[in-house]
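Every protein chain but one is kept in place in this view of the complex.
Right, chain A next:
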Amino acid sequence: MNKILIFLIITPICCFSNVLDNTFAHYLENEGEIESSIIEYKRLLIDSSQIYNTDSIYIKVSRLNMRIGNYKDALYELNKLENNNKINNLKGISYMMLGDMERARNDYFKNDTLIGISYILENRFNKAGKYIDISNPPKLKNPYLGLALSMIVPGMGRVYAGRTFDGIYSFMLVGSSALSSYLYFRDNNRVFGYTYGVISALLYMGNLYGSYKACEIYNNYSIDVYKNNEIIKLKFSKWF
């Protein structure tokens, strides 16, 4: 009789208890094992579709996928849900991070901050300024001006690009080889004169190329830093 009583009490407790809760998935997420956490959340979706609010788990899975850069997987999960403002934002962010800015803006974003961020990611800072408050974009260096400066004075283009010591060093290299060439020609030593002449010309051309590239790299670096700072300032990560 006692055994039957115990059975009757324990069985319903076991059946309806919250054994399949999300504690372990949450723990994995906190430990930084996002991929394992996604698998655990998906397991919960399969095992306990009756108990849990499945929508919240789908959103969780898609957010975690977005955190590790699997935007296509995130979209796959989000497409299973009915559209609302929250889902639209997440879908828009996924499309935005996949590079489809137009679709994100036109079909999903209703929020000015997200529209602004999408313009920042496209380097369209003026357009972004219409939606959000952003600081002044960085002043960029003109690579052709760098090239022209290096044509006049070797190394000047690098100085213009913010690499003063590289500029001085390349000026010394080009200058010393050119001077050597001149001195050998003056002493009627044509072999060394031509040798240093060729070396000097090669160094000069390399310097022109380097100046142009130094300006480009400076611009890319400045834009990246600016974009990162602006996006951090706008707390973009809170949307994930």
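Some observations on this one:
Heads up, the rule we're going with is that contacts are C-beta pairs under 8 Å (C-beta built on N, C-alpha and C of every residue); 3 or more make two chains touch, one makes a residue touch a chain; residues count from 1.
Throughout what follows, contacts and distances are computed from a predicted model.
Hidden chain, UniProt protein name from the list "succinate dehydrogenase", "Membrane protein insertion efficiency factor YidD", "Stage III sporulation protein AB" or "DNA polymerase-3 subunit delta": "Membrane protein insertion efficiency factor YidD". Screening A:Leu173, A:Cys215 or A:Leu234 for touch with the missing chain picks out A:Leu173. Touch with the chain that is not drawn comes from one residue among A:Leu140, A:Leu183 or A:Leu202, which is A:Leu202. Summary of contacts with the chain left out: across A:Lys60, A:Arg105 or A:Arg163, the touching residue is A:Arg163.
In the full complex, chain A touches the hidden chain at residues 163, 165-166, 169-170, 173, 202-203, 205-207, 209-210, 213, 217, 221.
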